[in-house]
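Reviewing the structure listed below.
Removed from the display is one protein chain of the complex; every other protein chain stays in position.
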Amino acid sequence: MTDTGIGARVARKEDKRFIMGKGRYVDDIHLPRETYAYFLRSPHAHAKIDAIDTTAARAAPGVLAVLTGEDAAADKIGGLICGWMIHSMDGSPMKVGPHPVLAQEKVRYVGDHVAVVVAESLADAKSAAELINVSYSELDPVVDPGEAPGSASLVHDGIERNTVFEWSLGNKEGADAEFAKAAHVTKLEIRNNRLIPNAIEPRAAIGSYDQAEDSFTLYTTSQNPHVARLVISAFVGMAPEHKLRVIAPDVGGGFGSKIFIYAEEVVCLWASKRIGGRPVRWTAERSESFLADAHGRDHVTTAELALNRDGKIQALRVHTIANMGAYLSTFASSIPTYLYATLLSGQYNIPQIYCEVDAVYTNTAPVDAYRGAGRPEATYVVERLVETAARELKIDPAEFRRRNFITQFPHQTPVIMAYDAGDYHASLNRALELADFRGFAARKAESSRNGRLRGIGFSTYIEACGIAPSAAVGSLGCGVGLWESAEVRVNPVGTVEVLTGSHSHGQGHETTFAQLVSDRLGIGLEQVSVIHGDTDKVQFGMGTYGSRSGAVGMSAIAKALDKIEAKARKVAAHVMEAAEGDVEFRNGSFTVKGTDRKMAFGEVALAAYVAHKFPTSEIEPGLKEGAFYDPTNFTFPAGCHICELEVDPETGTVTIARWTAVDDFGTLINPLIVEGQVHGGIAQGVGQALTEGAIYDEESGQLITGSYMDYCMPRAEDLPSFTLGFVETKSPSNPLGMKGCGEAGAIAAPAAVMNALTDALGVRELPMPATPQVVWEAASTRQAAE
Amino acid sequence: MPAVAMKVNGSQVSGDVEGRTLLVDFLRNQLNLTGTHVGCDTSQCGACTVLVDGRAVKSCTVLAAACGGAEVTTIEGLAKNGKLHPMQEAFREHHGLQCGFCTPGMIMTALDIVKRKGTSLSEETVRHELEGNICRCTGYHNIVKSIQAGASRM
Partner (left out) sequence: MYEFTYHRPATIEDAVRLLKGSEAAKVMSGGQTLIPTLKQRLAQPSDIIDLSGLRNTGVSVSGSTITIKAGTCHAEVAESRDVAKAIPALAALAGLIGDPQVRHKGTLGGSIANNDPAADYPAAVVALNGTVVTTARRIAADQFFTGMFETALDPSEIVTAVEFAVPQRAGYQKFRNPASRYAMVGVFVADHGGGNVRVAVTGAGPCVFRQRDMEAALARSFTPDAVKGIGTDAANLNSDIHASADYRAHLVGVMARRAVEAALAG
């Protein structure tokens, strides 16, 4: 290893441009003769569009075009798709309602796209939009997912009971049998609250049509520009792929919300063509992000655990209603199914698991992946149940977990996943130590003397990352393969460009990917550039989500580097006149065994391009290799988070006193960056538990939490500094032994907080977000009971 | 349209603005200083924070026309002759940023904190003083460390 290689705690290469204000985000880019788009959005949750009169708007100052769903249909602009087919228990395919880029006939949520105005300035576009006269006939909105199947109102005509699918996983009879003979059953009703992702950079797009070339360019805030190109090309039908370039430059956070293909980016492309090729730009205002970014979570769940006399888990039964919102977003159907139910075994040996998921349409924004995507929901179910069961059985929660941990690997769960490596005892033990668990009783007593209630909560979570083996996800209904691609270009002077299909929007790939190259080729970080986010530069890629860029994206790079090394060795052998088998490569130098002959990597690169000293009939000149890597299994990051908090029972204020996280991510490339990922994830998980929740008015379907005035983002003061530790069991499923670290905090944290809070308050259940009012009510009720 | 003249990052600039033009739009669109970002529309996220006459303000909530004669410092004005400001350096060293979008506002706010609270800052002080800045990536842990470290080197 070099001091900049794998495991090195180096500062990020990409930081300089960001701290100097020189980042280049979509809204920073200006094209000549650009125009501005403004979307007229539905003020109603559910209504029939009787007529749209755009006459006055079209005549308004600065207006270039006013387009509606009818225009899109006339131009044969296809709708948006959901790329993962789920079949119901009865074998029927999921029911997919049409998802036009501009509403046709009906609007289905507040914020739904009704029309677009393109004008010389944003102010002109906005003013003109006020002149569009839409006649609506309001319909009863379907707001509560629990009531959606029984509602007389249908979000999509012809989709009965507002039900997308009724899906199940596991063995019902087997689970029922265990419940029938259980010594103890722990049952919880759980609402996994709806969240709004809120990357601080709002979504933005610039669509540009080149009349001469008949080609399109899209600048967009995307986590996966190639997938965007694929969908906009193959399904929306905008243009064939070679005529559509998608560029995702610096992107200011994604957390899942920028995976999806949205109406606005498609409309900007289409509108540019409609107005003769002038670029059309759009940047979301935050209020639009609240309304029309895909939301996350939103499950209504009943879950129960069957236990034997020894406190061993025998079975788990779960029924979940998953809110999909008004339309099926790009990967929506996979989230509450294969990314959720497959993780319900947690870190535990559970002989029988059975899960049913009913996905429903409601008149709310589409719901799709948000940091963790299904896995936080699963962890929340399992860890709340386990903690509650331990308390009911009066077994120490740590001991209860130990009793049920999986200890042998590989381990086949009853819900598809085969865990390949882990050491759950190690992470729990280390976390207990770092959290000074022994000192907790004294700290609790001290809090009590100050009129405060102190509690502690564990979350021993698991997730499945490294998404994903293509054939496996294909058999489960995924419409694409989830491999990753990479290309390594060595320049004649020995510097390296890595082209990757992964996309960095905060994860630090320009550094970690360069560290891999530095490690393998023995060259400095400054000699490596990482290029991503442009479909004209990178041939293909599946993008960044599901903590896959390390385990899958870097594995592709590693594979390409294997090929580079193999070819360079051949070249070096010829130049040094040695047998290939005698050439060794170490610390950036090729040497010939038993001699002092030596060539630096850069010299070999030059020799490869000069091509004077090897037979080009056998070895092609140049040094450039590509690779596609398809993982052999998911990876299974796991760990233990411990939250210790204090409640002011008079006001309901919760203060997190300590946070300890011990995670097993396999190989760490850059601990500094990994720690940052954990910190951010925890903050989002704490947000879910304590402050964040999207609320729609039950009657009108209006989004009440439509701005930062009402949707509470965690601030610096709401969080403590975190104590982190690591356990390392390498993943056997990829060449680097990596597992993924991007989502762990968000997956682990909500259960840790709520387990701590219920411990502090001495209550069994508490809804998320546990706002001061919720906590105060629980504390008061408890006090009254005493 | 009224003309406005002000000093931005040490240089005298002027431009025609509408009454409704926000300072952030003047900076981004007319001066092409795109390091100052817009992350919300309710004056809460702080990504647009700049210094006006030495004090941190949210440039999305200030009219450009109202800044006539003012001295404005943006993130682009901190590095001198290619040398990073100690606060910028501290953010890099302590991994105080991930996606980078809130970062300019965080750094400008940090300078304001140092000006008001000095160079020896407790964690509690920094966390409290960051109430006008939202970050979604870092969980604030490393931002707090960066600001403490940057302050101590100023």
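The chains carry the letters A and B, assigned in the order they are written, with residues numbered from 1 in each.
Here, a residue touches a chain if its C-beta (ideal position, glycine included) is under 8 Å from a C-beta of that chain, and two chains touch if they have at least 3 such contacts.
Being a predicted model, the structure only gives us computed values, none of them experimental.
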item: Hidden-chain contact residue, picked from the options B:Glu76, B:Glu93 or B:Asp112; value: B:Asp112
item: Candidates B:Gly46, B:Gly77, B:Gly96 or B:Gly150 - the one touching the absent chain; value: B:Gly46
item: Chain not shown, touching residues in subunit A; value: 123, 126-127, 287, 650-652, 691, 695, 704-705, 708-713, 718, 771-773, 776-777
item: Residues from subunit B at the interface with the omitted partner, ascending; value: 2, 18-20, 22, 41-44, 46, 49, 52, 55-58, 60-63, 65-66, 68, 109, 112-113, 116, 129, 131-133
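Basically, only the chains that are shown with their structure count from here on.
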item: Subunit A and subunit B: spacing of chain centres that average the CA atoms, whole Å; value: 29
item: Touching residues on subunit B, where the partner in the complex is subunit A; value: 20, 28, 33-42, 44-45, 47, 74-76, 78-79, 84, 88, 91-93, 95, 97-104, 107, 123, 126-128, 130-131, 133-144
item: Of subunit A, residues touching subunit B in the complex; value: 11-12, 14-25, 27-28, 123, 198-202, 250-253, 255, 283, 285-287, 505-508, 672-673, 675-676, 679-684, 707-709, 713-717, 719, 721-722, 745
